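Of the protein chains in this complex, all but one are displayed in their positions.
What follows is subunit A.
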Amino acid sequence: GELYCSLPNPRNVHFESINMKNVLHWSPPEGTADGVLYKVKYTVYGVGKWIRKPECRNINRTWCDLSSETSDYEEQYYASVKAFLNGKCSDWMETTRFNPLTDTKIDPPLVSVSSTDRSISIILTAPEKWKKSPEEESISLLQVYPGLQYNVCVLNKKTKKRWFFSISNNTLVVPWLEPRTVYCVSAQIHVTTPVLDSGFSKEHCITTLKDK
């Protein structure tokens, strides 16, 4: 049975999710130094039972990867953490309800750029949903969010002139450029509903070829 639970509770128990890699995080109980151990459980919202996570039993770290347990994004979840120290324990402290579809963050797209003398071609690739193992079939976030779009920024490094494009498919050709000029491209993912925006990717620069 449980010990006498007078230990302060773990704080700020929450999911941090990127591309649906869903990791539970928390802060140690107030005023506790080293030596605190934790255990973790989770439940599918609407289903009757809490399930312990064996790999996160008696751990001293303050995170637990629950990606595998929360990979069905048609479901919603709660997770909970309990702390132990010197024979005392805390209460179970829960997250708010976690919806992987709306509560994840999305990485920027991969950007690849090629050029001719007067145009550049840009190919964008949306990140993949987290998967249990490399052998598992890859699912692009494009399949998860059919309304996914790309915002693309093109900068003329010489004139500092900037263009913005918003596109739904993943390729873009920018014509009528100047030869022998450096252009830098960065891109962002924008999902209209549920509203999700990635950050902008780092800049990919390329020089247009000499005039033919």
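Please note the rule applied: a residue touches a chain if its C-beta (ideal position, glycine included) is under 8 Å from a C-beta of that chain, and two chains touch if they have at least 3 such contacts; residues count from 1.
As a working rule, contacts and distances are computed from a predicted model.
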Completion exercise
Not-shown chain resolves in UniProt (candidates "Cysteine desulfurase", "Pre-rRNA-processing protein RIX1 N-terminal domain-containing protein", "Interleukin family protein" or "Proteasome subunit beta") to "Interleukin family protein"
Problem - Residue of A:Gly35, A:Gly48 or A:Gly87 touching the missing chain in the full complex - result: A:Gly48
Exercise for the section: Have a look at A:Asn99, A:Ser115, A:Thr181 or A:Ser198 and name the one touching the chain we're not showing. Expected result: A:Asn99
Completion exercise
On subunit A, the omitted chain is touched by residues 43, 45-49, 74-76, 78, 96-97, 99, 101-102, 146-147, 192-195
